[in-house]
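Everything below concerns the one structure shown next.
Left out: one protein chain. Kept in place: all the others.
Chain lettering (A and B) follows the sequence in which the chains are written, and residue indices restart at 1 in each chain.
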Amino acid sequence: MTDRRLGWLLLAPALAVLGGLTVYPALWVIWLSLHYRIPVFSISRWAGLDHYAFLAVDPRFWSAAWVTAVFAVVSVALECALGLAIALGLRGQRRARRVALGLLLLAWALPSVVTAKMFEWLYHPAGGLVNFMLGGRLINWLGDPALALPALIGADVWRSSPFVALLCYARLLTIPGELYEAAHVDGAAGWQSFARITWPLVRPLLLVALLFRTLDALRAFDIMFVLTGGGPAGSTETLTVYAYRSLFQTLQVGFGSAIGVVVFALVMLVAVAYLRLIDAEERPA
Amino acid sequence: MIPGPGRSVVSLGRPTLLLLLALGLLSSGCGERPAAGAPVTLVFKHAKILGPSDPVPGLLRRFEAEHPGVRVVSEALTWSSDEQHQFYVINLEGGTPPFDVMMLDVIWVPEFARAGWILELTPFVPPAEIDAHFPSAIEPARENGRLWALPWFMNVGLLYYRSDLLARYGFAPPRTYDALVEQVRHIRARESDARLDGYLWQGKQYEGGMVNVLEALWANGARLLDDAGRPFPDRERARESLAFLRGLIESGISPAWVTAADEELTRRPFGDGRAIFLRSWPYALDLFELPDSRVRGKVGVTALPRLAHGPVGAASTGGAHLAVSAGSRHPALAVELVRFLTSEAAQRAMTEGAALRPSRPALYHDPALVARDPSLPALLGLTERGHPRPITPYYLMLSTTLQPEFSAVLVGRKSPERAIADASVQIDHLRRAIRP
Partner (left out) sequence: MRSGRRRDGLVLVALALYAAPFFWQALTSLRPDAELLPLTHLWPSRLTLVHYDAVLRQSMMPRALLNSFGIALLSTALAVGLGALAAYALARLPVPGRRVILLGMIAATAFPQIATVSPLYLLLRALGLRDTWLALVLADASFTLPLVIWLLAGFIREIPRALEEAGAVDGAGRLGVLRWVVLPLVAPGMASAGLLAFLFSWNEFLFAYSFTASEASRTVPVALALFPGVFEVPWGDIAAASLLASLPPIVIVVAFQRYLVRGLLAGALRE
């Protein structure tokens, strides 16, 4: 058997599975979004671009888009900053590195539902640790529309920073200590060696982390759905939650698919934009 | 250098993979299947019954005694109405749901009927039996003129008040909301308890919150939909109602946490004596009259007040109905169970044991029941004045579209005008999808 044929043979099962589970649904969801489709009532007819035309003027869609954007931008910014800080703190660690990494990665590895329930309890007005630490004030973190989104972002930053920290930490480990020693000998202050040595070497990796985290934040569903359900009053309802409610609560499969397609396009756009950016970064080097 | 067969590391070859896949396929069929020749088992899905005692097991045993060879298995639903609905939809959509008789919130009956998930009951129930229930309980259970479920117990929105506090200051139960607000201010100014709340109601973003908003709309003579199904025909009055509800929170008549409160979260503070007025369902009365209740003997019920343009007592009716799943393997027997549980004898047992009210008007004057609960005759009048929420198969879709908008008004994120406008846009989109 030729190498080529063997290659196809080995590739075929995976391609078949993925074709059926990823490519086909990706095309189908676009098809669905062009229909009025409510299976429960056997409603199924052509809608053309009506759903998209509606989304353009739908106040709930724009509210969800805004929440998604704020969530993504703020979460990712905080995660990258915190992740880098943790990595810098970890860099000099000699003893018990596995324990240190373990404590850090725990937050990342937990199921998002566990994290959501955990923070729901932490934020509880009467029984929560957060209010206890703040001196027993009865702040309604998840019930106040002004506080719910920051609270949600806090939970997401907690569980996602370790990923960024790990990436930066791995990078920092590859920077030879001699560079810092040389800079120290030359009389450079701490922040100078950070700016001249650390930052340029860590920056490309931070960009990659930014890419991954942004894509994840745009697609995030579990944590806001379980923590707040999108409430109160839609203050934490992202596009994914809106899509889910349309699909499985009001059973509007056509309309919900349209929102899903929008999220899809958004994610792909951001991915392409970031990849271009990363490419441009790497070229001069 | 090259590892031989005896030393290869774990690598999942294809045979192993196929075996594992086969195992997966086999285990996917693992579900409950009744053994052939076993006694007929009916599965009855219902939510937990609140109150001093649970009459359902006793009733089911009585049914089993009257039908030898039949076993009725009780399965619990989750507590929240929205989750129950989700559960039903997910299971009934699949085609062969593993239950025979279901307890449904009345608002779901037209939807389930239109979707073909429940059995039509008209051929099985004589007209006399149908007429024995409240019309406002039967009407929502009809779809296309046919009957699809029988009422099991009845609910109506009530205003609870602290009779001792009102008596102390010479107040009669308020007939208008303005009067209610005045009474709250008056009483709170003179009572020493600084943390006494004024008026508690359910403002959380869920079906119960929707009920509260609808009652406020109706109290001002506004409807949600007109006869053609168009939203908010009385826009200005609807706006006033929403502004009123938001005003209750802004002025402190109602505490801010009502926007996250459901029935139980409001019943408990009132039951601990920490509020003057409460809007709730009849079940709370039984719990307030328990021997260890702090407000025992101090609670009265009356009709919901009115706003400027509406009637007094514009309460929402509700309650649970029983229906037979269209995929049931024993439809005739399941219908028998439904008729048994909704019969006069069963409803009497339920009223005696649990915090429930019957859907049969005749029982409200039953001497034995009235002796235990003297408020029954008054409740009859209040129930007859209430009316159901919009009867349409699309009610849930409507409600879940409107809930976030109303919730936004209650928490102060949107003005009533904006919310009504935004809600109308969304409902119009829904209507375009629904009508052919």
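Keep this in mind: a contact is a pair of C-beta atoms (placed from the backbone, for glycine too) under 8 Å apart; a residue touches a chain by one contact, two chains touch by 3 or more.
All values reported here derive from a predicted model rather than from experimental measurement.
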Considering the entire complex, write down the shown chains that touch the omitted one. A, B
Quick one: which of A:A47, A:V67, A:V202 or A:V253 touches the chain that's been left out? A:V253
Chain B residues touching the chain left out here are 1-5, 8-14, 16-17, 20-21, 23-25, 27-31, 48, 76, 78-79, 83, 87, 90-91, 93-94, 98, 264
Can you name the residues of chain A that touch the chain not displayed here? 1, 3-4, 6-11, 13-15, 17-18, 20-22, 24-26, 28-29, 32, 39, 86, 89-90, 92-96, 98-107, 109-114, 116-119, 121-122, 124, 126-129, 131-132, 158, 163, 166-167, 170, 205, 208-209, 212, 215, 218-219, 221-222, 225-226, 239-240, 243-244, 247-248, 253, 256-257, 259-261, 263-264, 267-268, 271, 278
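The definition used in the following text is that only the chains that are shown with their structure count from here on.
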Chain A and chain B, separation of their C-alpha mean positions in angstrom: 37
Chain A-facing residues of chain B, complex: 82, 86, 89, 93, 111, 114-115, 205, 256-257, 259-260, 393-394, 396-397, 400-401, 404, 407-408, 410-414, 422, 425-426, 429-430, 432-434, 436
As the complex stands, chain A meets chain B at residues 36, 38-41, 43, 45, 47, 50, 54, 57-60, 140, 143-145, 229-235, 237, 245, 248-252, 254-255
